[in-house]
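Shown here: the complex without one of its protein chains, the others still in place.
All chains are identified by letter, namely A, B and C, in their written order; residue positions are counted from 1 within each chain.
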């Protein structure tokens, strides 16, 4: 992804844009709802809901098989969503776009259809200590069953991946698969994934690579072709889209010789009692009735984000995260876990408040109408490496602004005076 | 399931009820849309759409982790959907209800977490020749990889399962798993699943059983406890629910010692770099962000159907399918594939028209605003046993009525005079 | 989109009285079998080559009116053409099915009647079935083989 261009810093008007998001209109105890949990799931603009309604209200039918018009149109629109997503991410062709239910399924697909079928004793899979469980447990589980080695890149004191350690871990050439998160959901760190991929290829030209883009695509302009990874995973509910849909974006040739994962209808071309002919990708990997309405919604989410401009989204968050991080660091008793420099981070900000357990902080902030997440954020290995059991996390998105800061700081102050001796 | 009670035959007014379904309100070429493809996907009532909107518009947040109120409420509602579905199906407890993206995933879950981990050379899995690919290909694929034997119960000339043959196939006691469809999506046949399960248990008391309920639950009162199967699969988009969600209903104890299938967030309680503690069922099997809005929608679909009464739905369709089958059988050049007696069948009616290829028939009917499905209906093994490449299928649901029959018959007549010499 | 756009009289004629429909071909050089199990279409196509030209092309199989009629019209359009020329014509037909104006409308003969099918996306693959089988047969011939079998999925037209 590229940093926002300095000339022509596109911007948007947050106050106007907030009106697009129905849940942001509601009040809690007479206060404006301050939503700082978009890293868990983003709000959904009306336009995305309208796109799904259009399907349900005028085109409700199954796809890929109908000879009647509403089904033909629905099928065309479902396939357009694939093309739209490919374009949104700079993927060379829609043939590499497989719709899944979320990014977790996308990663598991690769774990089952590639890693479990190819890695064994003597091989290694390299991931990192800062992964979300979705990009860690599938590899761990596969390693258990298939006897390959799981290696993890540690995190430095600056909350970045330790690239020297990575180089060492790659040195023996045994790493056949690299799985790395693009942006950490806990630290906000933007990882140098293109560099890591290149480094891995230098150690083993046949290495296959997967990037977990769940926290990157909502916030940064992403160009998967430039990253040159084999697989890239996304999840719609974090990028203004609906629940129930995600995608695996793959190099089409990579899918060509992969056996299917889920099997059933639509993913085969022929079934005899004694043999099956798999369909071509991406259909080979989409068994059963897909999330149709959700694909309409995801299409609209790509439109929504592109209309704002991902450069502008990044520019807005870049400024905002700087403000938030600085303010939190200036608050007595607050420790921020994550890079300080907004160039190196996205909008997920983890922090601790002295003497206040994250649970208590979350409850206190809820009393202020402020929604933050507390806990391990599905990143236990990282929590261990940070030496904490849980953190509080405020995470920003395009509808957040500086007016969301004061309620957060007020809540923290109140929690401190309430709980801390 | 029980046949509708004779005393108090509940009924409903189809004309009124059609107003609940937005897509049925639309016209095609100035004609009322006649939707006869509910076996592929049903229409969705407004109430289901409203339930999803409620989530997106007032409670948009992730579930299972939030300490703030909208997330707590959303989590509670997500879990209520589980309880509601358990009640709808007579399942003993919500702990056995795992939400999936469709029934295909539900069946694959069992294929990966049970069958693939337990069956091997010397074992057999018994299924039938009339299965949808979703309940066939996963077993075939597992058999390929793990070397167990796949046996299939043939279909009689009356379009029913051959129970004598089933008994023979079970006789050697090697069948450790039985997978059978409750209602055929092609023939409409209602299979005697409870009897088959008992028969399989007599041959091997430890047999584990799965019923594919995709075509049963929308149309018949189903009581999974009475069936006494280990696993029962459903898919929401066929039962007035949204796309993007299905469920596996399991005996809770059966899930207890099953390893997970998809892995990632929410399905573990602890991850260390050297070990993982799986969460309890059903959460162990729900990795990643679930289809939240879709669960709201499925809940509303259960409410909608229960308010009508599944006995009434069955009574309505029982009468209607009799009328349709009789009328088609009385039409010159039409052959119906499936039981004649409405007691033995549900509303999916496959047929052939002499001298008219199903594709041409479908296109011609589309010109009359009539939506039917043509092709192999993801049941190639059955097609082979019927000796055809494709059939036309008209399938009925609660919003169909006798006024949908004439347009179908008119279209068939026109197709015959157009195409047949 | 009306039924008349799809089912022109000329198409129905080919469907009712197909040309060059036969289960066998004497002296065949290549036999290809193409199927689209999703539609239930099956097509056997046989060619005989003489002096680099298509000396005979026959088809057989099962399918909807569009696929059968298109194959029939195809056999007439490619008769006696040299192999390269026939491939070029097949490409012209394919592009026409994707909405282009045909470059060689005259050479396609009755094949141009299928232009309207382009507006019925699910039927495009039916119209292409015979042409794609022909292309495969010629390529199979050029590779030195005598038989080939292809199964289509929903979206591919062999391109």
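Criterion: a residue touches a chain if its C-beta (ideal position, glycine included) is under 8 Å from a C-beta of that chain, and two chains touch if they have at least 3 such contacts.
Please read all numbers here as calculations on a predicted model, not as lab measurements.
For the omitted chain, the shown partners it touches in the full complex are A, B. Within the set B:269, B:340, B:406 or B:420, the residue that contacts the chain not displayed is B:269.
Only one of A:154, A:192, A:367 or A:407 touches the absent chain when the whole complex is considered: A:367.
Summarising the interface, subunit B meets the missing chain with residues 64-67, 69, 72, 76, 79, 269-270, 277, 279-280, 283. Hidden from this view is one chain, which touches subunit A at 357-360, 363-364, 367, 375-376, 380, 383, 388-390, 418-419, 421.
The rule we apply is simple: only the chains that are shown with their structure count from here on.
Judged by contacting C-beta pairs, the busier of the interfaces B-C and A-C is B-C. Taking the mean of each chain's C-alpha atoms as its centre, the chain lying closest to the overall protein C-alpha centroid is B.
One inter-chain figure worth recording: subunit B and subunit C are separated by 38 Å, centre to centre, where each centre is the mean of the chain's CA atoms.
One finds 46 Å separating the Cα centroids of subunit A and subunit C.
Across the assembly, subunit C contributes 37-38, 120 as residues in contact with two or more other chains.
Shown for subunit A are the residues that touch two or more other chains, namely 65-67, 69, 266, 270.
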